[in-house]
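Shown below is the structure under consideration.
Heads up, one of the protein chains got dropped from this complex, but the rest are sitting where they should.
Up next, chain A:
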Amino acid sequence: MRRKIESLLIEFAKIHRFFMRFLRELVSPPYELKEIIRQCYEIGWKSFPLISLTGFIVGFVFTKQSRPSLEEFGATSMLPALISIAIVRALAPLVTALIASGKVGSQIGAELSSMNVTEQIDAMEVSGTNPTKFLIVSRIIATTTMIPVLCFYVAGIGLLGGYLSIAAKDDITMLSFFNQVFESIAVKDVFAMVIRAVVFGFTIGFSSCYVGYNSSKGTEGVGKAANTAVVSSMFLVFIEELLIVQVLSFF
């Protein structure tokens, strides 16, 4: 038991040191702009097909599943308002974060870990390059900026899925659907969505980079790092969602 607590405390100290190192390299020049843009492309653009499909399905299925409950009260006209609140306040950031945890988290974890195993990170270090700046800062900036962008996109595509689900049964135009959507959501809902997405984006980037960069040597370490990156990212996203909901309820 004592040994477990000790190793837990050591792990926390390592995470703290990693975070401080990230902050130091974040603000100190030179900046790796080219690598940041490349990572934004890898993380943002290459996630679009998967995110599109998932966002659409979530909007469509959620609307379809919500219809029977509202039908009981003759309130199906409330469907656009219901799905807009659900998607903007909760589903869009959460779905984006979970998909990104799987796709981006595993990619970062495995890539950094395999670079670690094959001594590519050491090679960077000995050639006078700062691997924290090049590999870590660029990836964390990319996830923190791209996941909010993806989140807006998921909200839009999810609402489109919701519209198609409603339009399949009811006579509703896209214009009147989106009118009702925008009437139901307030600026603070969009603001809360952005906050969530930024926090989730940072968490996915940071935890995946930490796991990959500090992975154990050997091929087993690569698989383990990819797996741990996904699991830890998803776990932290849920914990943060719980905390953010509590904090935002005060406003």
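Convention: a contact is a pair of C-beta atoms (placed from the backbone, for glycine too) under 8 Å apart; a residue touches a chain by one contact, two chains touch by 3 or more; residues count from 1.
Keep this in mind: contacts and distances are computed from a predicted model.
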| item | value |
| --- | --- |
| Name of the absent chain as recorded in UniProt (options "Putative membrane protein", "ABC transporter ATP-binding protein", "Cytochrome c oxidase subunit 1" or "Acetyl-CoA C-acetyltransferase") | "ABC transporter ATP-binding protein" |
| Options A:11, A:125 or A:183, residue touching the unrepresented chain | A:125 |
| Absent-chain interface as seen on chain A, which is shown | 30, 111, 115, 118-120, 122-130, 134 |
